[in-house]
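Scroll down for the structure; my scribbles are underneath it.
Only a single protein chain was left out; the remaining protein chains are all shown in position.
Presenting chain A:
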Amino acid sequence: MKKSLTLVLASALLLGSAQAQNVTLTVAAFPSLDSAIKAILPAWNKLHPNVTIKLQAQEYADHHNAMTTALATGQGLPDVMAIEIGFVSKFAEGQGLENLDNAPYNAGQYKKLFTPFTIGQATSSDKRFIAMPTDIGPGTFFYRKDVLDKAGVNPLTLQTSWESFIEGGKKIKAKTGAYLINTAASINNVIIRTNLKPGEGIYFDSKNNLLVGPDNARFVRAFTLSKQVRDAGLDAKIGEWSNEWYDAFKKGTVATQFSGAWLQGALQNWMAPDTKGLWRVQNLPEKGFASWGGSFYAIPSKAVNKQWAWEFIKFMTLEQSSQITAFKDNGAFPALLAAQKDKAFSEAVPFLGGQQARVLWRDAAAKTQPIDVNKYDSVAEQIVQTELTNVLEQGKDIKQALSDARAQIARRAR
């Protein structure tokens, strides 16, 4: 009796010490995802007081360079790695991240809970699912209501077709002097990303065939319409993230902007807070739906605390309350479908003149099709951008530019 009591006591002590054992989980992230994590941390700490989160936040480019180096050498890897949309396909093709479809994660059961296209973005060409989506960026069409009203242009006509978009632009320019768009290149960026056929990526198809070229209608149209806008003097010729860009938002010298839904938060918080109530949003022209940003969480294969890493990722991505906290903190649009049903989504957005914009974005996200990604997308993107500039700035022939781009990409995509 006495002996068994001692045994019980001893095992209880052991169990207690095991539970109280402190774990430190390193999480590497970039702005403004780090701010979302900080906002969610109190809830996590309440649930798991013995698991301390060590947040390592670096600037966007520094973070991804550091993660690339860590994956290359297998040294200095965090337990949880945040990945932005621009890098997720590259990281998926590498072999350094856990396949979350496998045990003990078995993430397959959760896939249907997310906005469908994000799952494709985090899946490698050999069908490994390497990261859980946390936020998405539904593509949307911002316009200045005051400028359009002054010009007498109905915003819906800008949305019908690209041709009517340009016609409307001419009217806006003539009546108000405002430019239609910041740069003609953004028209190219929307057209090559939208209305893709199944199995098509932006630059390559699912069988790695190169799509860029003078015979591809999508690229010819994208280049042609961009050129038309430039020739008609409808673009302000200013790049994104420049002082001119912010200035144009403040002064209303540019009437429309294609972007992710997150631009609303940036406009409201720092770019042009004084323009509150002047902006509205609608869907992209010709019913184009596109993904414009997004973030993911992955577990490196050489991470130390994989079990806790998975618990943390589930808490960030599958918990509705976490997703809503991130949304409220910095407008990170939830990837979790259930979180998109929160009542915050049907609330009016004062900055957009009381428009129920989030419902519109939710529908846009649901209609966005998965796009096949390729590890040479960044190579193709740079070459296509350069050739487009040659067309816009130096009057290079469009067919010639596209066949030059094709030749250059084909050499690099080995």
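Simple rule for what comes next: a contact is a pair of C-beta atoms (placed from the backbone, for glycine too) under 8 Å apart; a residue touches a chain by one contact, two chains touch by 3 or more; residues count from 1.
Basically, contacts and distances are computed from a predicted model.
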- Undisplayed chain, where the name is taken from the UniProt record, one of "Carbohydrate ABC transporter membrane protein 2 (CUT1 family)", "Cytochrome c1", "Multiple sugar transport system permease protein" or "NAD-dependent epimerase/dehydratase family protein": "Multiple sugar transport system permease protein"
- Task: Just name the one of A:Thr24, A:Thr69 or A:Asn209 that touches the chain not displayed here.
- Result: A:Thr69
- Query: Contacts of chain A with the missing chain: which residues?
  - Reply: 65, 68-69, 71-74, 90-91, 93-96, 237-239, 242-244, 247, 375-376, 378-379, 382-383, 385-386, 389-390, 393-394, 404, 407-408, 411-412, 414
